[in-house]
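What follows is a single structure, and I will ask about it in a moment.
A single protein chain has been removed from this complex, and every other one stays in its place.
And then chain A:
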Amino acid sequence: MSWWKFWKAKPAQRDFVSEFLRANEEAIAGARALEQLRFTVLDTETSGLDPRKDSILSFGAVKVSGMKIQVSSAVEWYPESPNNGGKTAPIHGLVGIPNPIAAEDFAKQVLAYVGNSIIVGHHIGFDLEILGKQLGFFGLERLPNPVLDTLSLAIRLEHGPHADRSRIHLESYSLDSLCARYGIETEDRHTAAGDAFLTAQLLLKLLKKCRQKGILNLKDLLKNY
């Protein structure tokens, strides 16, 4: 073990992280039908676009189970952040959040909320990266949950599984464009919860499309080409 690795030692795994990982030990059966799957649709608003420097300003999420959006599960959290009031704040209107949640409490809440569901988001990679950084402080290396990106799913459903991404106009797969195309009213853009709600509605519509294309279970849904 070299010295710098020792210096950058992983933070100790907290109890709530261990608990979360235990709950995720058993993988969801690939043959589980879409109707039986539980999804957590999330979105974050951040202080910037650099996962190393920036942090989460707000976190919004809602669950989809039984192919239904469970409004009762909707959450909107504002974690404590060194970047609060930073440069993106005015755009998102996140100035002066009343009750910021301490970083550890935020991590606890997120993990308890996500549980062993499938994580869904639009262009989810970035959200996961920045969320991963924040969770990393408490000893979680990476989220073990299955992940579904509505952006990729939409491209796959519209262009087939072997679409050449380089030839696709990604602009038309932004959340705004997809909402317009799938008839989803966009009124709360640029709040984490608002975007999560839109993404959840998009997910409902895409899942219906999946069934028509013969994508009936988790294995089909997560298939990577």
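Convention: a contact is a pair of C-beta atoms (placed from the backbone, for glycine too) under 8 Å apart; a residue touches a chain by one contact, two chains touch by 3 or more; residues count from 1.
Definition applied: contacts and distances are computed from a predicted model.
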Protein that the absent chain corresponds to, by UniProt name, given "histidine kinase", "Energy-coupling factor transporter ATP-binding protein EcfA2", "3-hydroxyacyl-CoA dehydrogenase" or "CBS domain-containing protein": "CBS domain-containing protein"
From A:27, A:49 or A:71, residue that would touch the chain that is not displayed: A:71
Residue touching the undisplayed chain, where the options are A:60, A:79, A:121 or A:146: A:60
Residue in contact with the excluded chain [from A:21, A:147, A:163 or A:204]: A:204
Residues belonging to chain A that touch the chain removed from view: 60, 62, 67-72, 74-76, 183, 187-188, 191, 193-194, 196-197, 200-201, 204-205, 208
